[in-house]
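Here's a slice of the assembly, chains where they normally sit.
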Amino acid sequence: MRRALDEDLGRAGDITSAATIPAGTRAHAKLVARIAGTIAGLECARRAFHQLDASIDFRARHRDGDQVAAGSVLAEVEGAALPMLAAERVALNFVGHLSGIATLTAAYVARIAGTKAKVVCTRKTVPTLRALAKYAVRCGGGMNHRFGLDDAVLIKDNHIAVAGGVKPALERARTAVGHLVKIEIEAATLEQVREVIAAGKADAVLLDNMDVDSLSQAVKLVGGKLVTEASGGVSLETIAAVAATGVDFISVGALTHSAPGLDVALDVEM
Amino acid sequence: MRRALDEDLGRAGDITSAATIPAGTRAHAKLVARIAGTIAGLECARRAFHQLDASIDFRARHRDGDQVAAGSVLAEVEGAALPMLAAERVALNFVGHLSGIATLTAAYVARIAGTKAKVVCTRKTVPTLRALAKYAVRCGGGMNHRFGLDDAVLIKDNHIAVAGGVKPALERARTAVGHLVKIEIEAATLEQVREVIAAGKADAVLLDNMDVDSLSQAVKLVGGKLVTEASGGVSLETIAAVAATGVDFISVGALTHSAPGLDVALDVEM
């Protein structure tokens, strides 16, 4: 938060407001969603204002995760005008970016309502904002995949090739990591799915870029013995069909790398 | 960069590769654009790899700003496999995010080729990544607006209201800031444009949310005495008409808050 404010305030701060608005001026403002969407990041907005002036009164009118209509007031903000204006853009940039992610996630989630499948995000996030992005995915009704390279094992084709096959790769992983670390492994073909099942050390199998038919067969092969995840090229148009195959999880990179920002604004009265 | 890598590596690093790939393994990889676009961020990719292993050989095959076809090799990377894989996702996230911005900017720029208008970005950027986002806009052929609240004055409606009008707001600003700081002021109506011209202290006028007719008239009113900028709700569909009004600059928030990531990947051979 400090870095985000420093980035906007630079060395000399909000020189426009300093020149035009007297020091004691008070302001009352409404944080408004200009379009409909799912909200995330109100706490970031609060922190942006409070970092510059702890006495600003920030009253949230919605909670993160709420689906709101265009024009909804998300929060009311009252206090000294100068710090409020100085924090405005940073607060809006957080809410806009995170609500954009939540809104796109909610759209994917809505397409598969009624199935057992869950939408999950990936590590394809904007650098340095991953924890917030993953929080926004949860606000949108999605679930989180790994937070980084260190909190679970995900064995991909290269790892399998170098390790000498599915079985040795899984065995190496199992002996290397602690008992509270899960292991998932990629499979691109039904043959590989069979190898994974046979090797017996995995917790989950990532079905990579399979068509819907293959996914269905893979799910049947697995038969509930492993968690199944479909991955690769899933869009709003195709996700329902993917969910219908019976997979447990569907990962969608676009949630965090391509969500358009939600249009939010601060309507200020002084 | 350090923070981006820390975010992905966490406390224990790339536990999958550590378990499955022997320490001395070498890898050769190609950084590839899966779809066509304008490239930005290759230097970030290089730094991500070099931060983890300065001996990795990173040879760029394109330059930032190049428009490339789907399948183009952007860079070749050679060296130790473990640090290369540990840096892979961070490198791709930078290139994907920044090239997404450059690609969208280039699309806007292309729509107004042949006019004198320039596309500029705004302060609606993803928090903490503004300098890189603005760089990506330049890679896409756009120009930069303010980097923050401190490097130019931009007087908005609230400032005008509190200061008691266009004229006093401009006068206060002119006496408050140094001689190397430019002053731009918002005008939402032709009447306000006339006030700005009459006040005589501004360097530029931001024509806010005006329709194309009003823009044309405003440009005529200004008659080259001020720089003109059109702002508000400009899309790929409308930008050509806006440019045709004769404004000098057109600002587009979507460049930095809603650009979808460009699909880039690292094809690794070990």
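By written order: A and B. Residues from 1 in each chain.
Definition applied: contacts are C-beta pairs under 8 Å (C-beta built on N, C-alpha and C of every residue); 3 or more make two chains touch, one makes a residue touch a chain.
Quick caveat: nothing in here was measured; it's all calculated off a predicted structure.
Enquirer: Since every chain shares one sequence and 2 appear in place, tell me the total number of copies in the complex.
Expert: The complete complex, not just the displayed part, contains 6 copies.
The rule is short, and it goes like this: only the chains that are shown with their structure count from here on.
Enquirer: How about chain B: which of its residues touch chain A in the complex?
Expert: Against chain A, chain B makes touches at 3-4, 7-22, 25, 81, 85-86, 89-90, 92-94, 96-97, 100, 123-131, 147-151, 153-156, 158-163, 169, 172-173, 175-177, 181, 254, 257-258, 260-261, 268, 270.
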